[in-house]
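With one protein chain held back, the other chains of the complex are shown just where they sit.
Which chain is which? They are A, B and C, in the order written, and residues in each are numbered from 1.
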Amino acid sequence: MVAVAPVIDVRVQAEDFDVGAEMAGLERLGGGAVGSFTGIVRGGAGLTALVLEHHPAMTHKALTRMAEDACGRWPLLGVTLIHRYGALVPGARIVFVGTASAHRAAALDATMFLIDWLKTRAPFWKQERFADGRTAWVEARSADDTAAKRWDADKGDVMDG
Amino acid sequence: MVAVAPVIDVRVQAEDFDVGAEMAGLERLGGGAVGSFTGIVRGGAGLTALVLEHHPAMTHKALTRMAEDACGRWPLLGVTLIHRYGALVPGARIVFVGTASAHRAAALDATMFLIDWLKTRAPFWKQERFADGRTAWVEARSADDTAAKRWDADKGDVMDG
Amino acid sequence: MAIEMLYFAWVREKVGVGAERIDPPATVRTVADLIAWLAARSPGHAAAFAEPDRIRAAIDDRFVGVTAVIGDAREIALFPPVTGG
Partner (left out) sequence: MAIEMLYFAWVREKVGVGAERIDPPATVRTVADLIAWLAARSPGHAAAFAEPDRIRAAIDDRFVGVTAVIGDAREIALFPPVTGG
């Protein structure tokens, strides 16, 4: 067996994605264990859309660095990160994290790590739009910072976005 | 908002399943966070098939109890557990764990819990079949027991299968 | 009282059947007693139950330890540690 570089697939896009197809791609890497997280716009309180703005020049690079970082921490065969931008209605997918590994804990821990980091280190901003015309920028949550900091033990050089 | 009982969907079947469709069902529960784990037959060393035997009268009940236990531990909106039996070739899906929640950590922790418990508490046995005609029953791994025992802290009445 | 025995994986292979009906004497109180009693039934049973530490059990579709009392169990399954997932 030859060690193969992990397959990193990062996409920042307005359009939706096919979760089944993404999972199938990770399954084909042969590790035996595929983990995933999908984030979806939650409705309620008159929300009509979540509008995601991002820093286009930076986003793809930032997500790629996160995926590479995950591959340095866990024995992964593949990482797929997809993050949408633009106006997304309740029920729409926002983000997908998928990982493939020979080890189930590696796949799921890396998935958790990546979604924690996406919440706190990816240059995206969410604005809520409501039926009555109001808009509100989503505030960063300290709980997200706390979750992300769990992964910092061995890293001294990272910054919160 | 009315509290709704979690949607538990347990299937023990010979046939394959559609990961995208399973994920879509969990997405529609509206929690915003969907976690998943898929286990796939790993090839190599001349393996031609993994044959999964189970205790038919017991399996569905055992998996349902696990899903209910997960719902007692985390605020889940839905749990889908699918476990196949019969002869599965390398690359074939064996097992799917999917969870929906309003909290990403709940979704992913419950996914990890369920796959750890499926490994150690679901009445399945795997036999490897090789190209040269050999067969070998897969031995239970103490690492799996250790992983499962992490979740025992607050439970005194469980048994290893 | 008759008990329906179920065997799985290499326990089934060594015993030679997946199910059988047995009627153990009253001295067989626990699952551990039952395993010892079964081992004397045939060379296949002896091979299956040569290492009782490697045997797990379920009574009426619930996992139990080998110290569990059989009581009025209708169905008892014996098998190796599970390897699903």
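Here is the rule we go by: contacts are C-beta pairs under 8 Å (C-beta built on N, C-alpha and C of every residue); 3 or more make two chains touch, one makes a residue touch a chain.
What you are looking at is a predicted structure, and each value in this text was computed from that prediction instead of being measured.
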### Query
If the full complex is used, which shown chains touch the chain that is missing here?
A
### Query
Looking at the whole complex, which of A:P6, A:G39 or A:G78 touches the chain that is not displayed?
A:G39
#### Entry: Residue, one of A:A21, A:M58 or A:V89, that touches the chain absent here
A:M58
#### Entry: chain A, residues in touch with the chain not shown (by the definition above)
39, 52-55, 57-58, 61-62, 83, 94-95, 115, 118-127, 137-140, 144, 159-161
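Just so it is clear, only the chains that are shown with their structure count from here on.
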### Message
Can you work out the whole-Å distance between the CA centroids of chain A and chain B?
### Response
23
### Task
Find the geometric centre of each of chain A and chain C from their Cα atoms only, then give the gap between the two centres in Å, rounded to an integer.
49
### Query
Multi-chain contacts in chain C: which residues touch at least two other chains?
85
### Query
So which stretches of chain A touch two or more other chains?
104
